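Contents: one structure, followed by commentary.
Every protein chain but one is kept in place in this view of the complex.
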Amino acid sequence: MSSGPELKQRKADSGAIPVALVGAGRIGAVHLKNILANPRFELRFVVDINMQVAQEWASRSPHAKAVATIEEALQDKELRAVVICSPTANHPDAILKSLRAHVAVMCEKPISFKVKEIDECYEEAKKQNTPLLCAYQRRSDPSCRALKEACASGKVGQLQIVRTISRDHPVPTIAYLKISGKIFHDCGSHDLDVCRWLLGEDPTEVFAVGSAFNPEIGALHDWDTVMITLKYASGAIASVDLARNAVYGYDQRIEVLGSQGMVQANNKQNTTVTLATENGLHTDPFLYSFPQRYSETYALELDHFANVVEGKEPPRLSHADVRAVAIVADAAERSCETGQKVHIKY
Amino acid sequence: MSSGPELKQRKADSGAIPVALVGAGRIGAVHLKNILANPRFELRFVVDINMQVAQEWASRSPHAKAVATIEEALQDKELRAVVICSPTANHPDAILKSLRAHVAVMCEKPISFKVKEIDECYEEAKKQNTPLLCAYQRRSDPSCRALKEACASGKVGQLQIVRTISRDHPVPTIAYLKISGKIFHDCGSHDLDVCRWLLGEDPTEVFAVGSAFNPEIGALHDWDTVMITLKYASGAIASVDLARNAVYGYDQRIEVLGSQGMVQANNKQNTTVTLATENGLHTDPFLYSFPQRYSETYALELDHFANVVEGKEPPRLSHADVRAVAIVADAAERSCETGQKVHIKY
Amino acid sequence: MSSGPELKQRKADSGAIPVALVGAGRIGAVHLKNILANPRFELRFVVDINMQVAQEWASRSPHAKAVATIEEALQDKELRAVVICSPTANHPDAILKSLRAHVAVMCEKPISFKVKEIDECYEEAKKQNTPLLCAYQRRSDPSCRALKEACASGKVGQLQIVRTISRDHPVPTIAYLKISGKIFHDCGSHDLDVCRWLLGEDPTEVFAVGSAFNPEIGALHDWDTVMITLKYASGAIASVDLARNAVYGYDQRIEVLGSQGMVQANNKQNTTVTLATENGLHTDPFLYSFPQRYSETYALELDHFANVVEGKEPPRLSHADVRAVAIVADAAERSCETGQKVHIKY
Partner (left out) sequence: MSSGPELKQRKADSGAIPVALVGAGRIGAVHLKNILANPRFELRFVVDINMQVAQEWASRSPHAKAVATIEEALQDKELRAVVICSPTANHPDAILKSLRAHVAVMCEKPISFKVKEIDECYEEAKKQNTPLLCAYQRRSDPSCRALKEACASGKVGQLQIVRTISRDHPVPTIAYLKISGKIFHDCGSHDLDVCRWLLGEDPTEVFAVGSAFNPEIGALHDWDTVMITLKYASGAIASVDLARNAVYGYDQRIEVLGSQGMVQANNKQNTTVTLATENGLHTDPFLYSFPQRYSETYALELDHFANVVEGKEPPRLSHADVRAVAIVADAAERSCETGQKVHIKY
């Protein structure tokens, strides 16, 4: 991207990037805060059909206004970027319209549950020479990046085993779970992306088992407890465990065993306090959930997006990354349903 | 404060607190970012004789303008709060003017190196019935507050030993050290405040020894390595160690031994990554310095100030707190100079 | 066992248990030291065809002598116990002879690689009413036992995921690997035993993948890197990863996720020293290998054996435990060879 032809983008006078925020929901609130705190962006639009919330959010920035549709925002010829936080079903439409207006896109994961739609979006980005960043936030997380760097620099030698753990907290609402795309896509896709990022290859085979301890989750034909095994041509093996109910806090860990060592990214706690009594030592639970765990990460991700918009860096996730993750998540889900190992075709 | 007579303060229409930021230096930048990110505040003025920086900062908020003097800001009859980050020598003047205009004050520590000036400021605050918050940030730090809570709730029983460690990183510039008020006031005052906060009593005696391993610091008749011992009427003992050069990162720890247990607040690291090789396990250094360590804390401190301005909470530090800290820091410095234990008079 | 009929065993006058140690190799040396240090045992025989070593070992105890065969030791009508540390191929013969002489047996794992031989030994134990303890040492390890206790007491609620990691250090010699029974039996059996112990049920299905990064290990049709997934009727899932080359030290961990919490048993380091420099924090590698990691554990295991001999406790592993572990290890190996999930028949 950075070495490609000139980005067809328009500059605001101030130098700050005029940006629209699409979707005034939970993750939208996270990005709003970071846009306001980052001087490289100038918030122009908050887009949501709930105009009351959109107006409230817009009132916090001198140049922002609320609009109900992305089309209205794209009328502004100075607009250079959108951050899309609407429900997944709306992603492709919003992405394609933005790209066709030569507005750079950061879109919450996933671009789509369908590989075909993912391809369509990235082909449009290529055609319009306008960047599309899929926001798998771990790619911007300092701990994940330091672990990646340890792997890439050879500090642990040849990579042999990758283990990731993603255990959600608290249990999402059933309303959310119904539109979540099920656990392999909703949670597992982050881990599958991490495996690809670290190993630099795609698995040839996948085997997954799952259970639904929570009957409400079982009733959705979804799982709350999953174990995925991935086999790679290099001999590497990956194991991903997913759960919906880590009562002790948000639990996301990565561990890589290599021929020369091992590296882990572990969890965070709210305070550094240790209480020692005759019962033992006690410290805080892990952070509550993703907005707490990735608080700093989301700000860094947005800053990465500023670099992408300004042509200083390519997006941290490529079309191939996003595509492969969707394919492997599908294959893992199929393995879990059928009880058989699945050979993956890309 | 919250139960006292109505605060004589003026409300902006939006409900956000119109605030002036005084001093566009390093700690000012920290508060600027937090003011912009906190919807409870509306930045009205950036005050600095360096008008270029002041204008740049002001341009980030829809309602803000740059002015060279605090008097100009205080002309605005809607102004309800100031955050004072100018050099210590200017604090009393800025505080007194603000209080007399019935504008609530948050002032970086210390109010003044002189007890007389501290008293003058707090007496004015009382007279004007307008709050004055001295910003010892550890009072707002989640780890320090959790430790305080563990002590206050009786989880560790009767408090017997308090140990604090404050080891600076990196070594401040000599230019700064010349105006720092020396290590007992500049660094030690935070720790002395913590001791008072935790123990709820004032030491009767202090003994301090100090060294200057760095000859440039010795040439200023200052110290870079200090050990302070405090004795309390209850039998409690406190020990504070200060150093200017913790090459391994910013090192601030608190530990309390009680009859029923022990509680510690420890340091933070940038990532949660552990690298294991045949040489052992390796993790990050401690965070670089105070802006990193207290990043979240400063935002919480500002939010506390919003509560203070709105009459919802009294300031976390009282006149008595600030006064006692200055007196004990003076006594500790005198002990270090004379080599003798000092009985402290309040 | 403790509630069964009187043990047909003979008492020495001193009250200490007359014991024979069979096999003067590496693990034999560990047990020798513990027998000498435990006043509940009186060493009577060291049995090894290498009479020189046997004599050297025997000379350390007042009542011990060296013999070349177990038959010679079993002549002693006061002998009450044997600790069998000879190669696996010799286990059944030594076990059967001892049991028939009504001498209690502690035998290093595994009893045999063959289920039939395991059954034969345990049936003889039952027939002779003489205890047979298979020495899976984790059953006696304080950390493993504390983890088990946390699971058994309901502290983590319903068990949902068990993850174990067993990564060997250093890589065993090829000579050893040739007679090791391959990685699933040699290493994995410990983990499979842990899973059964914790979950209290047997897996219905197993899927395993393996690689041999080390070509010498590959040439033996063995693997050095393995991932096993086990599915249980309750919905629980277990995952076991095995590796032969953890250069950072002996790495054995267990983790259990339950509906109400999570519990882990982690690794040990030689010292408690942390070194902090500008490069970060540094601690020791994990302990070198099993004699270091389980140093205290082997002593506790021997003490458990004393209780077994005296009828105070039943053996910590039952016939059913040892049998199931062998069956599941076989099934896992078959899955790894065939690339297919295996339904396990007991």
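As written, the chain order gives the labels A, B and C, with residue 1 at the start of each chain.
One rule holds for everything that comes next: a contact is a pair of C-beta atoms (placed from the backbone, for glycine too) under 8 Å apart; a residue touches a chain by one contact, two chains touch by 3 or more.
Every value quoted in this text rests on a predicted model; they were computed, and no experiment measured them.
Considering the intact complex, the chain excluded from display touches A, B, C. Note on the undisplayed chain: of the listed residues B:220, B:237 or B:300, the one touching it is B:237. Shown as candidates are B:67, B:246 or B:329; the residue that touches the absent chain is B:246. For the options C:143, C:166, C:189 or C:335, the residue in contact with the chain missing from this view is C:143. Within the complete assembly, residues 14, 33, 36-37, 39, 59-63, 142-143, 146-147, 150, 155-156, 260-268, 270-278, 284 of subunit C touch the chain that is not shown. Of the residues in subunit A, those that touch the hidden partner chain are 247-249, 269, 276-286. Mapped onto subunit B, the interface with the missing chain covers residues 158, 160-161, 163, 167, 205, 207, 209-213, 225-227, 229, 231, 235-237, 239, 241, 243, 245-248, 251, 257, 259-262, 339-341.
By our rule, only the chains that are shown with their structure count from here on.
Looking at subunit C, residues 247-248 sit in touch with two or more other chains.
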